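Step one of this worksheet: look at the structure below.
Below is a slice of the complex: some chains, not all, each in place.
Here the chain labels run A and B in written order, and each chain numbers its own residues starting at 1.
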Amino acid sequence: MFSIREIADALGAEAVGDTELKISHAAEPQDAGPDALAMAMSPKYAEALSAGTARAAMVWDGADWQAMGLSAAIYVTRPRLAMSGVTAMLDPGQREAPGIHPTAVIDPSAEIGADVQIGPLVVIGANAKIGAGSLIGAHCFIGADVTIGINANLREMVSIGARVTIGDRFRAQPGARVAADGFSYVTPETSGVENARKTLGNQGEAKAQSWVRIHSLGSVRIGNDVEIGANCTIDNGTIRDTVIGNGTKLDNQVHIGHNCRIGNDCLLCGQTGLSGSVDVGDNVVLGGQCGVADNLFIGSGVIAGGGTKILSNVPAGRVMMGYPAVKMDTHTEIYKAQRRLPRLMRDLDALKKAVFK
Amino acid sequence: MFSIREIADALGAEAVGDTELKISHAAEPQDAGPDALAMAMSPKYAEALSAGTARAAMVWDGADWQAMGLSAAIYVTRPRLAMSGVTAMLDPGQREAPGIHPTAVIDPSAEIGADVQIGPLVVIGANAKIGAGSLIGAHCFIGADVTIGINANLREMVSIGARVTIGDRFRAQPGARVAADGFSYVTPETSGVENARKTLGNQGEAKAQSWVRIHSLGSVRIGNDVEIGANCTIDNGTIRDTVIGNGTKLDNQVHIGHNCRIGNDCLLCGQTGLSGSVDVGDNVVLGGQCGVADNLFIGSGVIAGGGTKILSNVPAGRVMMGYPAVKMDTHTEIYKAQRRLPRLMRDLDALKKAVFK
């Protein structure tokens, strides 16, 4: 239970009305009962709020809280930022038990920091180090020689392969995989793929061959304040480590190939994939289901819309879209022209008749 | 072992010949031995059937079973529907042991229904409820306060986060993840992404900033008769629950973002992804690798072909295709025009010469 005053203070926001009123949870305006803080940060929620039984709400700048029948209100200027503060306060977590569960299998050489919670059936390998205040969910696997910083929060069934190093405040959602082996093969002689890439389409006379494996000797190095989504996969580097910078966030089912280097504060949305050896700058945002071909460079501040497939280097600051990716305004222009294509075909036929007949 | 009579009766189909003949399993016509029921529901299988050693077959309407050397046959009119019935009868399952495996870690406050099978190394959290007749595969994780209805069937390594509610007859394939945290972040000040979305391409003067997390306070609510595929991911809602309606089926590696609401009897094929806050009606079918941008509305009865990327609302009943998605017949028209584009370029050059020179 928090009072309206406590929440407003934590957000640095203005509270009005009965600021000692206590709420137990947040709710959408139409669902909010008398113990809820209704999240009503836009005028579109006015009606639902008036119709409901909420006594307190976070409201938009200029809202008439008394007219909507509230006893108390918190005024916010940047709603999603306020949402961040209030959801952090009210997060009930997964109700993990404190301490180390007796069924966890922890190598005696592992170093477990103070106040670490370790769930049932967790496996922690030789010489692994878990920072103080971390929470390791049920069924997690932490490989040999892994180092994780303080205050990590791993949900259930996360796996982290040998020799990975991770900074502080790491978060991983269920089933996230760090340090799979890279997907790297070679044929004894020149392959059709090598020819087709050189010629953009002609695989030449290359004969059929079997693939020989290139092993991953590198591992993965992850900075501070990184979060990775459910069932993500991050591959080991071949010789050096694959690198993910501070503050970068990966959504569910994102795939990061071997040798990638991702900068700070990037956002990679659901099901996006980077091939091997992609270099990504800082503050890059890739929408859902984007793809980046191998060995490319994506400059800092690049933004790509959902479904964009990047097949060549992208300079810093560009906004991209399409398959193959082009600048978003070019994409819009091409797209409009495409939709006019069938009519254009008919116009052209008419012209040909008029000119040549 | 079932007799031809028993199978035909279960399917409501007509059986001919020695209907007391017993079969032990189903087989494709070319592989079918004397103990198999050959699945030969189209004339294209006639040759394989005649050449093989099958004594009994499910055959197409009008097949001459005696000419193909069979001792018995079952006539079906809608082959795939008959396939459903016969595969349900003959499914050998995973041969799970009855009862609760001694290595399962079950919180004393959990309520386990009658005739529930729980595999080795399962973890079940506080106050979780598992309905009667359910089967929980090896290595599954059921979080605190989860409710699952009767006759659930979870394969190995499924994880279900805290506070999820699931209806009856739920099925989940290996590695499916329910209730990961949503992917939701905000920058303290307006970001380049916000600008680029507003302007469709111009990120303006936004400065580089770090991302602040919005926690997920909601959970996931799943109806009756839902099935989710291997390594699927379904995210928690932010304030309210993410919702999946009755009878909806998700294929492998499908991703459902936070706050999505999916209706009844939808089919989402392999590797399809929904961003956050997508509203999907009833009886919607999305082919493989479809994507839907955030905050969109997909009306009931919409069908989208494989690879379709939906970037704007789709009214009920539409058949869609393409990136960005358009009506399928528009897509076909555009596609044909595209293939003619190189020739069109040459025609236009000729015209320009003729007119302007």
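Heads up, the rule we're going with is that a contact is a pair of C-beta atoms (placed from the backbone, for glycine too) under 8 Å apart; a residue touches a chain by one contact, two chains touch by 3 or more.
This structure is a prediction, so every number in the text was calculated from the model and none was measured.
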Copy number across the full structure, from 2 displayed chains: 3
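As a working rule, only the chains that are shown with their structure count from here on.
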Residue numbers on chain A that touch chain B, as the complex places them: 25-28, 31, 39, 78, 80-81, 83-84, 87-88, 90-95, 101, 103, 119-121, 138-139, 155-157, 171, 173-175, 225, 227, 229-231, 247, 249, 251-253, 264-265, 267, 269-271, 282-283, 285, 287-289, 300-301, 303, 305-307, 317, 319, 321-323, 327-329, 332, 335, 338-339, 341-342, 344-345, 348, 351-352, 355-356
Touching residues on chain B, where the partner in the complex is chain A: 105, 121, 123, 125-126, 139, 141, 143-145, 157, 159, 161-163, 175, 177, 180-181, 183, 185-186, 188-189, 192-193, 196, 200-203, 208-217, 231, 233, 235, 238-240, 253, 255, 257, 271, 273, 275, 289, 291, 293, 309, 311, 323-324, 326, 330, 333-334, 337-338, 340-341, 344, 347-348, 351, 354-355
